[in-house]
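The complex appears here minus one protein chain, its other protein chains still in place.
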Amino acid sequence: MKNKRIANIILILFLILGLAFPVFAEDAAVATVNHASTSGIDTLWVLIAAFMVFLMQAGFGMLEAGLIRTKNTCNVLMNNFLDFCMASTAFFIFGYAIMFGKGNGFMGLSGWGLVNVTHEGSIPLEAAWLFHAVFCGAAATIVAGGIAERMKFKAYLMYSFLVSATVYPIVGHWVWGGGWLAKLGFSDFAGSTVVHAVGGTAALVGTIMVGPRIGKFNKDGTANAIEGHSMALASLGTLILWFCWFGFNPGSTLSVGDGSFMSKVAVNTNLAAAVGALTAVFFAWYLFGKPDLTMSMNGALAGLVAITAPCAYVVPYEAMIIGFVSGIIVVLGTIFLDRIHVDDPVGAVPVHCMNGIWGTIAVGLFGREGLGGLAGNGLMHGGGFKLLGVQMLGTFTAVIFVVVAMTIIFKMIDMIVGLRVSRDEELKGLDLSQHGMEAYSGFQVFINR
Amino acid sequence: MKNKRIANIILILFLILGLAFPVFAEDAAVATVNHASTSGIDTLWVLIAAFMVFLMQAGFGMLEAGLIRTKNTCNVLMNNFLDFCMASTAFFIFGYAIMFGKGNGFMGLSGWGLVNVTHEGSIPLEAAWLFHAVFCGAAATIVAGGIAERMKFKAYLMYSFLVSATVYPIVGHWVWGGGWLAKLGFSDFAGSTVVHAVGGTAALVGTIMVGPRIGKFNKDGTANAIEGHSMALASLGTLILWFCWFGFNPGSTLSVGDGSFMSKVAVNTNLAAAVGALTAVFFAWYLFGKPDLTMSMNGALAGLVAITAPCAYVVPYEAMIIGFVSGIIVVLGTIFLDRIHVDDPVGAVPVHCMNGIWGTIAVGLFGREGLGGLAGNGLMHGGGFKLLGVQMLGTFTAVIFVVVAMTIIFKMIDMIVGLRVSRDEELKGLDLSQHGMEAYSGFQVFINR
Amino acid sequence: MKNKRIANIILILFLILGLAFPVFAEDAAVATVNHASTSGIDTLWVLIAAFMVFLMQAGFGMLEAGLIRTKNTCNVLMNNFLDFCMASTAFFIFGYAIMFGKGNGFMGLSGWGLVNVTHEGSIPLEAAWLFHAVFCGAAATIVAGGIAERMKFKAYLMYSFLVSATVYPIVGHWVWGGGWLAKLGFSDFAGSTVVHAVGGTAALVGTIMVGPRIGKFNKDGTANAIEGHSMALASLGTLILWFCWFGFNPGSTLSVGDGSFMSKVAVNTNLAAAVGALTAVFFAWYLFGKPDLTMSMNGALAGLVAITAPCAYVVPYEAMIIGFVSGIIVVLGTIFLDRIHVDDPVGAVPVHCMNGIWGTIAVGLFGREGLGGLAGNGLMHGGGFKLLGVQMLGTFTAVIFVVVAMTIIFKMIDMIVGLRVSRDEELKGLDLSQHGMEAYSGFQVFINR
Amino acid sequence: MKLIIAYIQPHKLNDVKQSLYAAEIHKMSVTNALGCGQQKGYKETYRGVVLEVNLLKKVRLEIAVNDDFVQPTVDAIIKGARTGDIGDGKIFILDLAECIRIRTGEKGKTAIG
Amino acid sequence: MKLIIAYIQPHKLNDVKQSLYAAEIHKMSVTNALGCGQQKGYKETYRGVVLEVNLLKKVRLEIAVNDDFVQPTVDAIIKGARTGDIGDGKIFILDLAECIRIRTGEKGKTAIG
Partner (left out) sequence: MKLIIAYIQPHKLNDVKQSLYAAEIHKMSVTNALGCGQQKGYKETYRGVVLEVNLLKKVRLEIAVNDDFVQPTVDAIIKGARTGDIGDGKIFILDLAECIRIRTGEKGKTAIG
């Protein structure tokens, strides 16, 4: 009997050793073997996703450059490039503390410069920071498209620092940092509101405050088309963005688990984008008589933005419905902006603001309790208006907050350095007037428009 | 004694808890901890590979756009962009069911719309679907290059839906869905036949049925060069494709294991591409007197296509031989098509069709039993003509099937909307005539050719 | 009581089976389950990192093409494309053996063609080879920028083979292959010296030996600006490079562990790049009166190069200091080269050579013992001049070696085929004279400069 | 008949077109050009080097008209293009010996309009 | 000597070149141009806005010839360029006072060909 007990113990020890040995070599602790391994995979996944979201800078850069005129290409590229640098720095010093620091329901107030931050969760602080920093950069860069071709470079630099240091992290705190919206049960899986509605609304405020480009609207109220200079760049940018969205949405699972969760998110993301693109192109074809490449691209982006909040909470056919609606929204939104004389050269508002709102609300319509950890059912699944109400409250509060905050910020910048270049500088092009350089030296370009 | 037993039990419990705790938090079941982990990694890998294969759309888009004229750039970009959207949708509703559903040796017949599908294997259904959907998109988009600069946009849209819903999944079923070729022991690791020969043959049928571009062939039978408008885009596209192929081939392992299998596949892939490029450039240099950039790019792609089937079954020096032969094939194939008056603007046929066939046959020559799970030895390793015969049977049957199926499909489309734009529309360019827009507004372009 | 023991045993068996079963199915051995898994993840990570580093070819290609004139675009793209093919082949046959083979402190001498190589470490030989092959390709391609617009294509091809077969692997052996510098404790985490200083110095030697472009310097000694032809391509290239650097630096951990190490490396990499870009743009703005896009891009790359060696050994604020200094260096370095009449069209020398040296030395300043496995403290952390001395010794010896070796190699090539095209060919452009083709057929381009 | 060649500022093209239309002149040909005139060039900086650009982007109009249309055309161009700043451009007038419409073979006065 | 300027449809350039070669006229200069003539413009749509394009892409030929070559040149251009549709283009003929070959300094008749 004793022997058996001894055998027992040996068996157990053998088991412990057998399992632990290779782990000891690595992590020097038995109890953490699986934990370590899980944490490793999860970090790997989050980092790769972060790298992909970083690449969105290239996507946005090419898309925005492609949709504006040659004479402002350097400017938009530079805005796009430096806003990420600004966002990296600002989010390092201020943003992360405001977004995830201990504070109140409105904002965090500790962890400036990432000093003395204790981080919970399976991934290390640094990975979490990088993942959120690239999201912040994405939100910031959305504005570059809306205010393109007429905002002063200095003004844009100041904007990009301020938005990344304050506006974005505050809304982020509400939703992802344990703020008041999180406590209400507001659910925005990967950021339809936090990233896109925030960025898109900032773009809306910016484009209204800086005013339409010279020549965009006629005296009789009709709009002119100011064609983008390279559909190849725009198309490349869109495809890069779609690719990066596979980091944006599935990456927001923040863990790999058995892989099924992130797979579902990836499939929803892809289907919403595909249906969004097809809807937009057919709808625009029906309205304008020709299939428009820019509309199909914006339709895909609209689908991607819209599925960003609900991607974890819905099933594929619902993702397709969400994508379908987003394709309609983006076309009508573009027409609507032209009607009300808001000049948004690349469609930042219909894509990011309008569809960011739509996607957030879609959670309240199609969300399924339990799926992706959602707390309640949406309207379509018998959850009544509760979740829907919270979602609408959340996204509209965020939009209103951004309108107020960005109005103040842009007013301030206007007073200090001025928002808009002079008429002459705008006609000459921002590349020459702001940067003293040309984007396409050697090519013969028309600069008469 | 009792104490000891109690200690024993505590030890065991402690062990269970120690191991399981972090897992409980995630997966709520002890017994699945390791399983979950393997499945997690595998899914992670397959998803990342799928994302990379998705990015091939950007690669193909830039390559094809770069190799055609400015006046058709929007059209080719739009074909390329929307065929993926079409493929996503068609492969969701029909394709997956035909390819992997239960049915007969010819095609699957269950699982339409991914409803009621039970999926075996270590990765979840959704990951498997996405991986195969992006492959389907890649096959579909190959055709965009072949028929570029003259096919009606509507006709292309219809084609892209039909090929993704029927032709591609049927051949896929034969080889990867347990169909008749799979049962014969036909081996196509990552799709030299399933993706490339299918896409390339469809391109061949399309380009023949739509006819050569105006001005491509002279009355005396000689061919004219119609130069592509941007070598920068073409080169970018090629490098993106090469990058994505690291998802295409190594990703087809579908599992990580100890990492050695996918490493071998990656190395073979890289070497075949490098040798293919070098061979093509030197061979073309020898033939035409100048080192031609487009030939070096097509050589790399030829190597990549050719190694796609055998990448798991051969050793590096054999990959180099396969790449070498593919470099020769692509140059001769290009010349040959010009001779027989088939106008393939980007080289879709020599790259994808001819080298897809070559790569499949190469398995029968160089394949090694056991490597990558191959059932028999190729001719060079003493396996005689058995494997070689099956490989040839498989790839040629697939090609013939595609020829027949695509002829019917294109004929049908021709009857309904017409395949080709009018002479005037072609001269004006498809961007203006089909889409009412310009790709490079602001640039001064020659449209006299 | 007996029952309890039996229960005990059953529990244990159940536990063993429960844990082991899914593993058996995969790996057929209990004891290796975790080990295998670690090796799988590590390989996955190294391969993905290698794929990203491969994509640097697209980054360099676009950057370099964007910064030169239209008439030499095909040439620079082709140099860039084929040097990777050459590097792949040369590093397969010779390079890996010299770098990692058994030999002496100067070079390895075994393992030619990867035959009979035994590989230690957690990742398979093939993954290790691919990772180092793409590094070798990156080093080789740096030179394409420096000698752009005037070197003969044949000469460049020969150079690219020789550098990958000999010069790069020899320095690599010193540092990463257990050579004499490794033994001295020289630490270059991801290759500020091994890749960048080597590539940058080779570019310096090349650009001096081939001489400045016609029209770059005036008789009075002043320099002319020869503007690049596409800022969009240059900007795309820079962003791709930044993205790929997340494979370059964090990937050099070669293992995932619990994820914290690679996260730290990624954050340092990102911050140095952001600060480098901001510093360069503000400093250039201050000096020249306008914010220059090319300087901001080169600033980011300078930060990336500089942080490459120390990324594992420093904390974030030190990464920002290193980035700051690199931004200053790159601007002053560019001016300095113009002063001494070295014509480096894309800034390969200030970015890669100067900042490669700076980054290596920075390890001796800011390195922290223990962090990333560093053997001693840097000057700032009380380590005195020991580490600093070794770092300076290492990087300067490497630079001197490359100067000597490349001088010999370029002289040899000059004797055999000649380094530089004729005056007429240079004026016409290398695209026409070397390749008989145009990069932008259909666009109206100025070729008067 | 006369051939009128005008160099104007690129961003004035639309205004000039409008005032030509207003004067019932509907036919013209436009090319891009670089011009060097009284207007001083500007400086670009590129990678630390200053670049004097003294060939400025201009638009070149070519309008063939009957003699009695010369003055209205010149007036219309001036109306559309003048800002009073240096760089407004110049108009050159050449004698036009003949004008032929390719489509119909018509010549002279009837072909020009 | 005369200077012949012709505006033709871009895709007719090759045909015109062939018929000029056939008439033994081998020297010419070609530029891109935008033209506004009888041919109506077309509409583009871009992001939901209609865009009237009335400056159409044309090719401009400049050919200096001796007086006895004027008619053959005009005929050859017409032969190559005419389709009978609106937009076929126009030919303008100017007197050419002098012609100098830079390489040799030759002048007039001998320089032109």
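Every chain is named by a letter (A, B, C, D and E) in the order it is written, and numbering of its residues begins at 1.
Going forward, contacts are C-beta pairs under 8 Å (C-beta built on N, C-alpha and C of every residue); 3 or more make two chains touch, one makes a residue touch a chain.
Just so we're clear, the structure is a prediction, and the values are computed from it rather than from any experiment.
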item: Shown chains touched by the chain that is not drawn here; value: B, C, D, E
item: Contact residue for the chain not shown (choose from E:6, E:34 or E:99); value: E:99
item: Residue in contact with the excluded chain [from B:83, B:149, B:338 or B:431]; value: B:338
item: Residue ranges of chain E at the interface with the undisplayed chain; value: 3, 17, 26-32, 62, 64, 94-103, 105, 111
item: Contact set of chain D toward the excluded chain (per top definition); value: 2, 5-8, 31-38, 55, 58, 60, 74, 77-78, 81-95
item: Interface with the undisplayed chain - residues on chain C; value: 215, 427, 432, 436-438, 444-449
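The definition used in the following text is that only the chains that are shown with their structure count from here on.
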item: Those chains which touch chain E and also touch chain D; value: A
item: Interface sides of chain A and chain B: same vs different residues, half threshold; value: different
item: For chain D, residues that touch 2 or more chains besides their own; value: 32, 44-46
item: Touching two or more other chains - residue numbers and ranges from chain B; value: 5, 8, 12, 15, 19, 32-33, 35, 37, 41, 44, 48, 230, 236, 436-438, 440, 443-447, 449
